[in-house]
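Take a look at this one; I'll ask things after.
Missing here: one protein chain of the complex. Every other protein chain is in place.
Moving on to subunit A:
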Amino acid sequence: MPYTPHTKDEIELMLQTIGIKSEEELFSSVPSNLRVDSLDIEDGLDEYTTFEKFKALASKNVTDKTIFLGGGYYDHIVPSAVDALSSRAEFYTAYTPYQAEASQGTLQVLYEYQSLVCKLTGMDVSNASMYDGATALAEAALMAVRISKKNKILIDAGVNPTYIKVVQTYLSFREIEVEIVDLKGDISDFETIESKIDDSVAGYLFQNPNFLGSIASFEKIIEKLHEKGALAVSSVYAVSLGVLKEPSSMGVDIVTADGQCLGNYLSFGGPSFGLIATKQEYIRDLPGRIIGKTVDRDGKEMFVLTMQAREQHIRRHRATSNICSNQNLLALRSTIYLSLLGKEGFVELANSCHSKSEYLKENLSKIKGVEIFNSSTTFSEFVIKTPCDASDILEAMSSRGIYAGINLGNLFEGFENAILVSVTEKRTKEQMDNYVENLIEVLGGEA
């Protein structure tokens, strides 16, 4: 049988040692009326046949189109060294580092990961990763409630709408009031938000650049939040931090992000991982695992899982969160990715995304009937308003080999005929020119 090594003789010997006659007796504690004889699942396949079967399934997926889809998941370059190192069995077949002496590899990687997150965001402390950007934001909202001891969360409508739904699910089982504040055009409606900040507000969740790609300054609103004892919680596109202000410099209290963009594949949305970082004073409220540096009994530096009192190992129902597994392997990939890019490479990457996106935006704006919706600065994503049904356009573009963007009408009310377009460093001038030419043709051929 696949992967069980027992020979017939060995099974006999082991049963004798145990003092039973058959393997069936191993399950004697399971009441006989609860047992099944077999499963309604076909017999196992050999490895070759299995691979052919899955290769056929993979080939039913379409992968030869140029991707201008973003919205939290980005088509960036994944360097070969990331795949090579993260597929080392010593990393990927290890378990959670419960025995520090035997897990220094994983523990040091996570310490370096936490350090890199702090360098990117400017925050004091990071944990060892969350499930993804959405659940990281939801946990950050719960943190804000714990810290402020208040129970109202304001969510900016500029936050990724799939994230908002996850946050709502997480918060709906607690006595927490949630209010979504609509955008004013393409950016946050600061006047309205300010009017809603009162003594009951625990935190304000926003995204920068927001889901429509627009950048704003949040310093003033964060000051107001702090005056009222509320926390500023932001979700960011990690790559943008190469050129955009780090959240700490705006006074943000908790920063979250999705880590897919940092050396991980799209993989239909998972696995990815979530970043979460905060100020030193809130470290005890940070969910998940934290790695710390210490020494062994001979004074040698080493790394350990630390501050576990916040986890479910000890206080159980009083834990800060029920999160147990993190997304270590993906965090490892990002640690390798950021080490390869380095200080200058990371800036270059962000700059390339920005410059290319501006090039495409400029050229799309020249097409008759196409309008750029964003009035403020964008980083690498922007919204085009089209003269006819967005889904028809997206379908026509797709048949020409281009995933032209996300149909915003399927996510927001009032955004019919609007498409969110994303550009990464991977897109060439030729691909972007091709996008423009094809869109002109799809819209009827007038430039």
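Assume a residue touches a chain if its C-beta (ideal position, glycine included) is under 8 Å from a C-beta of that chain, and two chains touch if they have at least 3 such contacts; residues count from 1.
Everything below uses one rule, namely that contacts and distances are computed from a predicted model.
Chain not shown in the complex: UniProt lists it as "glycine dehydrogenase (aminomethyl-transferring)", one of "Branched-chain amino acid ABC transporter permease", "Aldehyde ferredoxin oxidoreductase, domains 2 & 3", "Cytochrome c biogenesis protein CcsA" or "glycine dehydrogenase (aminomethyl-transferring)". Looking at A:207, A:256 or A:327, the residue that reaches the missing chain in the full complex is A:327. Only one residue from A:87, A:200 or A:365 touches the chain missing from this view: A:87. Remark: the omitted chain is touched by one listed residue; of A:229, A:251 or A:271 this is A:271.
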